[in-house]
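Take a look at the structure below.
Note that this complex is displayed minus one protein chain, with the remaining chains in position.
On to chain A.
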Amino acid sequence: AQNAPNSDWEKKVTEYFKEKLKENNATNWVPSLNDVPVHYLKPNSLVKFRCMVQDMFDPEFYMGVYETVDPNTNARVLHFGKYRDVAECGPQQEIDLNSPQTVTSERQTFYCVPVPGESAWVKEISFLTEPVLCFLNPWPHAYISASQARVSPSTSYTPSRHKRSYEEDEDMDLHPSKQKEQHMACKSCFPGSGGDIHGCVEPKRLETEASAGHHVISPNCSPPLDLNFPLPGEKGPACLVKIYESWESFKVNDVLEVFGVLSVDPVLSIVNSEERDSSSLDPMECMDTMEEQRVHSPPASLVPRIHVILAQKLQHINPLLPACLNEEESKTCEFVSNFMSELSPVRAELLGFLTHALLGDSLAAEYLILHLISTVYGRRDVLPLGKFTVNLSGCPRSSAFTEHLYRLIQQLVPASYHLRMSIESMNHSRFIPHKDYTANRLVSGLLQLASNTSLVIDETQLEQGQLDTAGVHNVTALGNLITWQKVDYDFNYHRMEFPCNINVLITSEGRSLLPSDCQVHLQPQIIPPNMEEYMSSLLTAVLPSVLNKFRIYLSLLRLLDYSISDEVTKAVEEDFVEMRKNNPESVTADDLHKMLLVARFLSLSAGQMTLSRERWLRAKQLEALRKARLQQQQCVNGNEL
């Protein structure tokens, strides 16, 4: 009853979904694996997932088209294998593995994890259907109400339409048979966990279950499966994402948003466990070690599969911004220009906010803004351009200042991680991802982060002590990350370089032991008696809507273009020559680098895409202030000694 194989339908599927998802916020109707626990989602329905590619497995050959035979009647039926894990066939049918009709195709599997260090506010705001709504009421959102809101459309919306379209078939009478298949699937997966199966038959019950609000993740799974999150203490579903088209364009650590068919067929896990029991004779079994199997085909309840129909790289994960800014859509432009018009008050407010956060130090706050909008915008051979690592020295050690500062930053940036440096953490944590050849996977490390993640390194807690080999490697890796914006992943027999784009902020008492682009010495104007109270009141004082504007501000400015006119270039040249004339020792090429960086981000922070003379002077002034402060600090220290 099915069509003969032609490659056209595959294109049509992608186009169809592309069109559908463009329609008024259709993307928001698709349930997201990030927000909704797997067992509330209906198997074989359309889902989306915002994730980072953690590892790439080997390409898979699968049966693109296969044939089943009924041994009794000898009836042969062709099936399509795309977007599926399991080759389905009826109870009376067998798959004919040697049929000449079989078409073998290739797909790629990525192991994806939620974006590491994703801030809580990103997750919460992503719940809401309309981005505009966030301005009104972004904050405390009870999980249950949200999930209810999300689950119900998914069950009522997806089945009839999407099911059919990925089922390659245009004729309408397929529907009953489809349902039969669903029943079939239920029967076959009965031994597995029960919850999700009821879902596909009785959507109503699912809803009631959802509202009960128990979202314990898979109670009957084997506990020690390491989901391989880069950062410790991360939660969320890891996912095997199967990509059918142009997978070459994706790289490790890319942030993707994928739309695809969720596959949690318990058969996947059953096949595994049974194979393990009877593995003695299967020659294929000895191919993979137990570890490898566990990693490459983990239970579907823990690591669901998504068969991707559409995948796109995300420039940013800020839900307050339109997903793609390059598109020449009127809506996007409107959004940007609207925001640009009110840029300067936002900047002023943000500066004030950060000044308070940095205990009244406005210079440090200014530099912090520059740091937060910095991004590696290019590489000139090995030299990354646009990185702006700030070392905030002079942080008070006793009070939990750095801790609270991080919390504030967390509220502003979409992804961040707080790395508390201590002898122990340096010696014992895994910074560099390394390849585990027994399990054949890339074991993640702290430094496997997505682009534009803020890494806040706290050096104030570091004590004297002995670093062991691992510790030295870790510190070297941090140094490399800061200087070259790259991490050398350890492949045991060789190392491989992965470029990255991570904003590093180092808080320390004195000068940091790590390299940095610019050191700002903090000069607190006020020392609040109770740091905690002070900081939290600071946060509550900001209106949520203002906070959101801060967030948009920081994410948006990162993506802007920038140029320097010939005129200003001349001026800068003159200036540099002049400065060198007076004192060739004090101004080096490095200083010019720094000043240009500061000027760049200063202009951008004011929403200007070109450098003006005033900004250049202002940048010089800022640098001079900063240097004077450092010098002063050195004098103070010198006197103390």
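Everything below uses one rule, namely that a contact is a pair of C-beta atoms (placed from the backbone, for glycine too) under 8 Å apart; a residue touches a chain by one contact, two chains touch by 3 or more; residues count from 1.
What we mean here is this: contacts and distances are computed from a predicted model.
> Which of the following names does UniProt give to the chain that is not shown: "DNA replication licensing factor MCM4", "Myotubularin-related protein 7", "Auxin-responsive protein" or "Beta-hexosaminidase"?
"DNA replication licensing factor MCM4"
> Of A:R347, A:R379, A:R407 or A:K627, which sits in contact with the chain we cannot see?
Touching the chain that is not displayed is residue A:R379.
> Name every residue on chain A in touch with the hidden partner chain.
55-56, 58-63, 66, 81, 84-91, 93-95, 97-98, 104-106, 188, 248, 251-253, 267-268, 270-271, 274-275, 281-284, 286-287, 377-383, 385, 435, 437-438, 440, 442, 476, 484, 491-494, 496-499, 561-564, 569, 572-573, 575-577, 580-581, 584, 588-590, 592-593, 596-597, 599-600, 611
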